[in-house]
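With one protein chain held back, the other chains of the complex are shown just where they sit.
As written, the chains take the letters A, B and C, and residue 1 is the first residue of each chain.
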Amino acid sequence: MLQTLIPLFVDALANAALIFFVAVGLTLVFSVLRILNVAHGSLYSIGAYVAASVGLWIVAAGLPAWLTFPALVLSAAFTALLFGPVIERTLIRWTYGKSEAVQVLVTFGLFLILEDLQRMVFGVQSIYADTPMALLGISEIGGIVYLNYQLALIGLAVAVLIGLRLFIRRSRTGKLLAAVVADREVSQAMGIDTNKMFMIAFTLGVLLAALGGAMATPTTGVAPGLGADTMVLAFAVAAIGGLGQVEGAAVASVIVAVAKVLAIYYAPALDAVAPYLVMLAVLLVRPYGLFGAGATRRI
Amino acid sequence: MRALPLILAAGLALLALAPLAAPYLQFVLTVAVAKGFAALGVALLLRAGLISLGHAMFFAVGAYAAAFLAQAVGINDFLLLLPFAVAVSALAGLLVGAFLVRYRAIFFAMLNLAVSMVAYALASKLYSITGGTDGLRIDVPTLMGMSLEKAQFDQALYYISLVLLAVVGWLVHRYLKSPLGQALAAVHTNEVRLEYLGVSAWSTLLAAYTISAALAGIGGAIAAVAIGHVLPEYAFWTESGHLVLTAVLGGIAGIAGPFVGSIFLELIHTVAVGYAAEAWNLIVGVALLAVIFFLPRGLFGLIESAAGVKDHRGETEL
Amino acid sequence: MTALLKAENLEVAFGGVKAADGVNLSIDEGEFVAIIGPNGSGKTTFLNLCTGYVRPVSGEVWLDGKPITAMAPRRIARKGIARAFQIPQLFTEHTVIENVMLALAAHRGIWQAFAPLDRPDYRAEAMALLDLLKLADHANAMAGALPEGLRKLADVTVAMALKPRLLLLDEPTSGVSALERFPLMDTLMTAMRAQGVTALFVEHDMEIVETYADRVVVWDSGSVMAEGKPSEVMKDPRVLKSVVGA
Partner (left out) sequence: MRKTSFMRPIAAAAALLAAGAAAAEDKPESLNLGVFTFMSGGPAAYGMPGRQGAEVMIDMINAEGGVAGVPVSATYVDEAQGAEGVISEYRRLSEDPAYGFMIAALSSGNCLALAPIADQLNMPTIGWNCDTHQLYLGNDYQFFYRPNGNTIAEFMAYALYFLDKNPDVSRVAIINPDYSFGHDAAEIVKATLKAVKPEVEIVAELFPKLGSSTFQTEISRLSAARPDVIFSNMWGGDLENFIRQAAPRGLFRTSVGVFALGESALQSVDVPEGSIVGVLGDGYWMSPDAQEIGLAAPFAEAYRAKFDADPVFPSVKMANAFLVMKAAYEKAIADNNVEWPSKEQLAAAMEGMSTTTMTGEMTFREDNDGVVDQLVGTVAKVDGKLVMTDMARYDGETMLPPLGEDPIAWIGSLTPEFLAAMPKPGSYE
């Protein structure tokens, strides 16, 4: 019994790590900016494309293979700095104070534009850069061979979760962000530069998306359509956890991953449906997600 | 004010004549009108300030209902397929709406998306019922018992769609002017006051939601028989996004807006496929942003200005 | 004779602060009752409790001897309690007359999906009401574009269009210049008398209360501190201290 449970457990955590990266940035951006960024999935896939391209280039150029590890992180950072501030300063900033419909549409327009820009820049063929995966080797757990890279990702996801918490609780910028989350008007009145906070939060969201994409590349292929697929998964996880709840996203990733892994092991026909069935079940009971709450209006 | 009905009538006449000048446009326009119905449904909800990121689901429900009746049950007459598809999608709208119209803003958008993704996943997974990702085929339906050649049927379908566009458009116009329709915009501007008038925002919205699902169902049924095939991707979230986009591009203030948006997009698409297929999404995305930034009333707003309409009272802004 | 509205032992708290702490109050048909009290003493909360916007932790509200406690606002509205708000609640993207017509339609039942809202009978009735409240000149103005004082009047007109038994007015003269207060109240009183409406109004201005109220109820820390004829209550030193701050 234990023999079969261990792989389930490892697979669930490995999946949860990848899923967490997909959703955490989306939910973080929502918590600060109160905007659901529909283009989040595209930023994830751009991160993946940049990382895969750089990885392939490192190998092709004959540079030391270990360079592919820092390249993953640097690709994500590069993507975040390239897109985060520009998008926030122009499109997103324009939508502050506008209705949700406008915000969703503007980011949907951005999604469409980014999807085609990716095709133009990175081509339409699927690419694969697995050097980091190959370098780390394998381990056997419960009779099944896993990639050490998969296990490392679990650790990295936990580290990012803890890091985010520490950043928000301990650092000056983090505390200011938390203040903006708690009450935007009051923090503005207290002299916090909310515009700057929005830009920081959005860029951080892009960084997390791009990092998720980059970290996924060594074990997955990158192809057009990744952004759209990623987006719905991110929606689902963020909705289950409660929009704007970083810890909620972590818990939701584990729940979705467990559902997906159970489906693949015991009911393969349901694997693609599993995340959405879980989401529907959770939302029927808790419409604002596990950790979320709806707003009430004062008169 | 007189000019507008004339322009609308002229537009409809132009649509009716277009296939004579360019026969290949008939199919494109049929699909455009079909999607226009779904976009009109989305526009209804936008008037109440609700953005549905899942309405393609009802388009798909209408399409699948038609395909199911035609292929599995074997009743394949368009005049039965259409009401059946509309009834099924309206029922689906009623059931889903009863749960969803309690929510506002981004939660409404997300929950619609959630339900539509379940529908999408089920349609692609229930291989034995829905044909999985292969979808279902629809043979050329009969029309009031008459078997027609595909070409004749397509032509009939196109003109039936135009008649529906006029009739349904007029009905929806009446609905929007009625107290029930006006209450829709009132939900958006002041839900508290509406409740204090003794009006249930929930039932007001549920009525709109059901109507919007039925409209999407009309579109789904037309598209299903026009294309001859229904597929899970009809319900994919990007399709829902495109419906919202179509509605906003055309303008949500009038009935004609979503149809203008839909026809405009399909025509541009037809041209772009030949020259800029790679950049199609890019073009649409930029057009969307341009409309939101510079033409908040959509393309139809341009037509209205041309017609000298200046009175925009009682309209919902996005 | 049963009271039109009766509240018994209403209690509710927000974040530890008791906004209603055993409120008892009753209003008879035809009365014109004012509520006064310092800010934060729970006056608006009382209106929220009566209209179902806030649910009491304990206690009951009765309308015509029938309990309406914790009913949804729309059900209470349909039973005959209408409300005008401190901050006017209008459909800002409709015109004033459309706001009133929508209220008229709502009173008859909103399920009218094909006949237009803007029809002659509604328009005539709405115009008559607007006339009564001296808003006829602004009938076609956008509700969101009106100045504050007129918006308050429009808000009252919308509430009156529901032909209520009881009208709750939350600070009808706040935000209105001192000079305009009495004319405004005169207009309101005339209209309400013409329609035979019983009213409960929250007010800060002592002069207004003394001039127009049949009875005054003094609020303090979530409960009724004193009540009676305005001239008598105003002599109570406790009232003077808490309300006038003297």
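Here is the rule we go by: contacts are C-beta pairs under 8 Å (C-beta built on N, C-alpha and C of every residue); 3 or more make two chains touch, one makes a residue touch a chain.
Treat the numbers as computed from the prediction; the structure is a model and nothing was measured.
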Given that one chain is not shown, what are the shown chains it touches? A, B
Options B:Ala72, B:Val163, B:Ala290 or B:Ala306, residue touching the unrepresented chain: B:Val163
Going by the contact rule already stated, which one of B:Val168, B:Leu231, B:Leu265 or B:Val291 would touch the omitted chain in the full complex? B:Leu231
Residues belonging to subunit A that touch the chain removed from view: 4, 7, 10-11, 14-15, 18, 119, 124-126, 128, 130, 133-134, 138, 143-147, 150, 216, 219-226, 260-261, 264-265, 268-269, 271-272
Spell out the interface residues on subunit B facing the chain that's missing from view. 12, 16-17, 20, 23-24, 27-28, 31, 124-125, 127, 131-135, 137, 139-140, 149-152, 155-156, 159, 162-163, 166, 227-229, 231, 233-234, 270, 273, 277
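The criterion applied here is as follows: only the chains that are shown with their structure count from here on.
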What chain lies closest to the overall centre, CA atoms only? B
Distance from the mean Cα position of subunit C to that of subunit B, given in whole angstrom: 43
Compute the distance, rounded to whole Å, between the mean C-alpha positions of subunit A and subunit C. 50
From the C-alpha centre of subunit A to that of subunit B, how far is it in Å? 32
Would you pick out the residues of subunit C that each touch at least 2 other chains? 53, 89
Enumerate the residues of subunit B that touch no fewer than two other chains. 192, 317
Residues of subunit B touching subunit C in their complex? 171, 174-175, 177-183, 185-186, 188-190, 192-200, 204, 207, 313-317
Residue numbers of subunit B touching subunit A in their complex, please. 46, 49, 51, 53, 99, 102-103, 105-107, 109-111, 113-115, 117-118, 121-122, 124-125, 127, 191-192, 236-238, 241, 244-245, 248, 278-282, 284-286, 288-289, 292-293, 317-318
Of all residues in subunit A, those that touch subunit B in their complex: 30, 36, 38, 91, 94, 98-102, 104-106, 108-113, 115-117, 119-120, 228, 231-232, 235-236, 239, 243, 269-270, 272-273, 276-277, 279-280, 283-284, 287-288, 294, 297, 299
